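I'd like to ask some things about the structure below.
A protein chain is absent from this complex, but the other protein chains hold their places.
Lettered A and B in written order, each chain numbered from 1.
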Amino acid sequence: MLSAQDNYLLTRTGSGTKMGELFRRYWIPALLAEELPYPDCPPVRVKLLGEELIAFRDTNGKIGLVDEYCPHRRVSLFFGRNEECGIRCPYHGWKFDTEGNCVDLPSEPPESKFKHKVKIKAYPCEERGGVIWIYMGPPELKPELPEQEWMLVSDSQRYISKKIQECNYLQALEGGIDSSHVSILHSCSVRGIGVSKESSSPELLAKDTSPRFEVVDTDYGLLIGARRDADENNFYWRITQFLMPWYTMIPPFGGAPRGGHAWVPMDDENCWVWTWSWRPDRDLTEEDINQMKSGAGIHPKLIPGTFRTVANKDNDFLIDREMQRRGESFAGVFGIGMEDHAVQVSAGSIVDRTKEKLGTSDTAIIKSRQCLLKAIKALEKGEKLPGLDPSSHRIRSASILLPKGIPFQEGAKEALQLTEKDYEAV
Amino acid sequence: MLSAQDNYLLTRTGSGTKMGELFRRYWIPALLAEELPYPDCPPVRVKLLGEELIAFRDTNGKIGLVDEYCPHRRVSLFFGRNEECGIRCPYHGWKFDTEGNCVDLPSEPPESKFKHKVKIKAYPCEERGGVIWIYMGPPELKPELPEQEWMLVSDSQRYISKKIQECNYLQALEGGIDSSHVSILHSCSVRGIGVSKESSSPELLAKDTSPRFEVVDTDYGLLIGARRDADENNFYWRITQFLMPWYTMIPPFGGAPRGGHAWVPMDDENCWVWTWSWRPDRDLTEEDINQMKSGAGIHPKLIPGTFRTVANKDNDFLIDREMQRRGESFAGVFGIGMEDHAVQVSAGSIVDRTKEKLGTSDTAIIKSRQCLLKAIKALEKGEKLPGLDPSSHRIRSASILLPKGIPFQEGAKEALQLTEKDYEAV
Partner (left out) sequence: MLSAQDNYLLTRTGSGTKMGELFRRYWIPALLAEELPYPDCPPVRVKLLGEELIAFRDTNGKIGLVDEYCPHRRVSLFFGRNEECGIRCPYHGWKFDTEGNCVDLPSEPPESKFKHKVKIKAYPCEERGGVIWIYMGPPELKPELPEQEWMLVSDSQRYISKKIQECNYLQALEGGIDSSHVSILHSCSVRGIGVSKESSSPELLAKDTSPRFEVVDTDYGLLIGARRDADENNFYWRITQFLMPWYTMIPPFGGAPRGGHAWVPMDDENCWVWTWSWRPDRDLTEEDINQMKSGAGIHPKLIPGTFRTVANKDNDFLIDREMQRRGESFAGVFGIGMEDHAVQVSAGSIVDRTKEKLGTSDTAIIKSRQCLLKAIKALEKGEKLPGLDPSSHRIRSASILLPKGIPFQEGAKEALQLTEKDYEAV
């Protein structure tokens, strides 16, 4: 249960909102690099934190992320021309470079100085790890890019997808740190994928459906240990990080590739779900990639040419009662990622958290909300924000059996760190 | 014409509204029994008086009608599993029985007592006459189930349908007590169906298009006599009841099955139209049923798998100007029930009754609004509400020729009563 006020605070991210201002202090994954495949390719619309933007890659390969609307008469630059180092409005030909400078203004006489008074909103961008990143905050406070493991491995070791989920980012994010639901919602689907053949995880997850949570504050956000009974002597720990402001790391399943997410507000009623899978030590296999593309796992199956999932809110996520009855999917929805997507969206665009009834298994959820609210306070006081330091991202999630009595941070210490050596290796 | 205030009062039925509170004192037809065909069948969404609910039939055949949203984290139980005497949320496995008790809460440790603090909103249900009924009012005030004739005949004597009509319940209900429009809107369509072959009704309806209304207050609502000139000595009376809070009874047409409706708010801009046809004395014939399924009469033709009509608001009810021109349908819309549906919806989601211009032929309409407003007052004062007593439902509509000068209640007395004997018979 949350107060209406705190729920409002946590879920509103537009320009001028407190959470919006906080999020604007971090780099944001904005586009797949492949959405802008070559210099002077067509411009692309992207909506982030409620702001409508146009992305383009200029003649020199430089990325621009600018206001969708031309400052002249507000026409969308989506219909514009991306050519000769700038995007040109289709209406009167005003042209802007990636920095937002007006570099041509053909509708005014050649001698006019008007051009120098015109700017378009433009945000700094970087390309790393197959992703185009944007920074929408105060320029003087721009941090370094994050340094997560998946960003640093070679392209052939990594698979990335993004999709639109039809609800507020927070209820999506909360699924990413909620080990508890894995024992129920995914109980059928994790058995169904190749993953589980080499892993005892599904059995261990099924055996104990009420994990005990231990949550530790860190300089990047939260370290979350979910403990299950394994046998007389051991606990099965699934250890996830909530890395500010919206990253979560999936505890590995057996020999399957590692995975993680970013849950990024598109607007307050829709979010971008980013999913990355990677193998730290070797290339992804064709089988790995086929599995990801199939939609059976955490990656989505998309309507071609869009980032909308085939199974979506408007078709009840293609619920299949027979599949549900046969125990192939607990919710009758195909795919691990879509199971989360379906139930989270089913709670409404922005869940009314004043009506929740939380238990001890929601400890990580509660802590993550506190973490975000605390960061808002820190922002207001001008204090250091968690997760801004790129080196704080050099961490790994873990699934591990530990003897009872040993604190998980200690027992899993090595597994959780991306050591200097690992780091060099990747 | 109605004041804006009274129109608001009459048309708003959500939780906490006056009309909503009144309606919650009555049993409500919620689902066709066949929507929950067998124990542990898939759960079904149903919206009533603005409340979103989930219906399920448990392992023992017992019906549950509970809040759509799990009290834990607000996920929809539509994606839940109906098994082993309860509906289980797909997210963390919380499970509820038909009474709303939490009977399993696997995400908390086995020793936890949290389960006993958790309840989900659940309403009492009954199954009778092929319908699942719900009572959404104060438990201590729950009345007996209605006892209408169609509910008491055998299944083979009855045909029931329901559909969604895209407007407020009141403008649909008003059509059910408005004998006047039958002479115009249905003037073509009643000729078109088998019904009329054995009946002089269409001729009598066409002959006098301006019925005089006599409306009598009763303990169930209103008894409405609509009188037309038949010949020198006789009046043709069509006698309808408005049975609180939303039932209307269709005066019979010749040898056709009897019929009636319930007009139940789904939300304030949509309603459920229930239609029942029955033969008091014998089974429905195959021809009867084929006619009902054809959509030509009062029953709808639905988009398979839904309760939405094939002809609907978004396709202008498939208006066919040629059919209209040829005089096969006065409004160019196929089917008696769809003629009503189309014109009522065409007036807008909630008709603005401050702009009406009512005549003497609207007497029954005016009285029915007064009847509903009076019942609100009675509720506020804690007085007896009309139509709550099941025995008050033991009535029949009538179509009858009576010598001029004889009061219709007297002349039609026998026809209008469902006698103890009839009652036993059915």
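Here is the rule we use: a contact is a pair of C-beta atoms (placed from the backbone, for glycine too) under 8 Å apart; a residue touches a chain by one contact, two chains touch by 3 or more.
Keep in mind it's a predicted model, so treat the numbers as computed, not measured.
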Hidden-chain contact residue, picked from the options B:L32, B:A122, B:L145 or B:A347: B:A347
Residue touching the undisplayed chain, where the options are B:R128, B:K142, B:R212 or B:K301: B:R212
Listed residues B:E356, B:E383 or B:E414, member touching the removed chain: B:E356
Missing-chain contacts mapped onto subunit A: 42, 69, 71-76, 78-81, 90-93, 105-110, 112, 114, 117-118
Where the missing chain touches subunit B, by residue: 171, 174, 180-181, 183-185, 209-210, 212, 316-317, 319, 321, 324, 330-333, 339, 342-344, 346-348, 351-353, 355-362
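The definition used in the following text is that only the chains that are shown with their structure count from here on.
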Where subunit A and subunit B are represented by their mean Cα positions, the distance between them in whole Å: 48
